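Apart from one protein chain that is not included, each protein chain of the complex appears where it belongs.
Then we have chain A:
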Amino acid sequence: THKMGETVDTLERCCVSLSVNPSRGLMDEKFIILVQKALPGFQLTIHASYHCEDGNSWEAFAHYTADAGGTVNVSQDTSLGGTYSGVEAMGLLWSLRPVPGSKPGLRLRKKNVQTPMEVTISVYQGHQTEGFVDQVPLASVLVERWYMAPGVCRIPITEEGLTATLFVPAGNGPFPGLLDLWGGGGPLVEYRAALLASHGIASLALNYLTPKTTMETGKMVDNQYFEKAYKFLQQHPQICDSRIAMLGLSLGSAFTLKMAVYSQVMKLRCVVCIGGSHVQPVDGSVEQVLGYMEKNSEKTRFTENNEMIWRDLLLPIPTDPSFKVDVGRLKCPLMLVVSEDDQNWPAPESAKDMKEMMERAGNSHLLTVLSYPNAGHLIEPPYTPHVRISMFRTVVMALWGGQMVEHSRAQEDAWKKILIFLRENLYDIKRNVRAEIKNTYFSSR
């Protein structure tokens, strides 16, 4: 036991120190992982471990060698191997993967955003690749990663027949507002809206596929449902009624673009679409849009592992204008986030077509396209792990695409630029001021 006198092992345990700063951060903040007081040239493995709400375990690890001062600084030093390599300050988060023996097709998504993601960061002796659970680390710390900043309020909304969750930043307001639409993947996901509220934007995560009314009556919502959500934001006492944006991912982009162009009620300040397309029956309801895709489902392709590729369902981009939202009529700035290895939606082709439509119409000055080589469909807030495939609605395995490193860089870059875009349009903040805000950690040490 440790009490049996001074062994070298005990001294090593005493000596190697591990710190992660900040120990409590937002999901999109960087941290600095520092190992100190090791022997110079000491080989060590830094390991991250996370136990999901759904009971699955994820891990990441990287191999380092302590420098002449006995220090490893993950933000500055090179990982020699592991789940990532090279100089990667946040690699221990974005390279997290299910532990060996896990079910295939898992995806890491936080359901309860009122508690933090708790990640254990540990240091092990030597360059190890497995069996971490059976060993005692030299040191370990717990790190909290939050979707909600202190003071952000989470409010479930059920009025007007809406099923949604509103996140309001701390303080009086008034705040700019945002309507947040997810994709076809399942129940309401709140984390992006929570994170946006942590950045000063009152955000409404709207359930438009499985809201209470649909679950009770079996009928899908009509297009007025989105307008009701917009009016709800407009009338909220803490929200600026003239500063409301809309953000859609995947299927959510389809309805975002439709409402942005055609709604007489919604006067949006700006629009962001991630991994989406303008191709749809423009007069169609939610049900009809889904039906259109269903009709084309024979275009589904399969990988050799039977994973479904859905990007062809909307291809080729139609020439018939009744099947694509006329973005030439858009009156507010539009940001398209496009992954070039998107295997789920034809985002690159759609973006190209939208650009041409806007150039012809003379409003292409409103368009910003962010295009990322080797990124897959699911562009999430930064530092969340990339998955190339996962179970879709617990029934089939979908291929999303993307390679881990490029996808993770795309998530980080896109989020930064989405925040700048939203702030510029919702707050009128000049870009050069915004650039001063860095998510670096400031310490008294």
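We adopt the following convention: a residue touches a chain if its C-beta (ideal position, glycine included) is under 8 Å from a C-beta of that chain, and two chains touch if they have at least 3 such contacts; residues count from 1.
Rule of thumb we're sticking to: contacts and distances are computed from a predicted model.
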item: Protein that the absent chain corresponds to, by UniProt name, given "Origin recognition complex subunit 3", "Acyl-CoA thioesterase 17", "Alpha-1,3-glucosyltransferase" or "AP complex subunit sigma"; value: "Acyl-CoA thioesterase 17"
item: Contact residue for the chain not shown (choose from A:151, A:187, A:321 or A:373); value: A:151
item: Contacting the left-out chain in the complete assembly, out of A:240, A:289 or A:422; value: A:240
item: Residue touching the undisplayed chain, where the options are A:38, A:337, A:387 or A:404; value: A:38
item: Chain A, residues in touch with the chain not shown (by the definition above); value: 1-3, 6, 10-15, 17-18, 22-26, 29, 37-40, 70, 114, 118, 120, 122, 136-144, 146, 148-154, 170-174, 176, 200, 237-238, 240-243, 426-430, 432-433, 436-437, 439-445
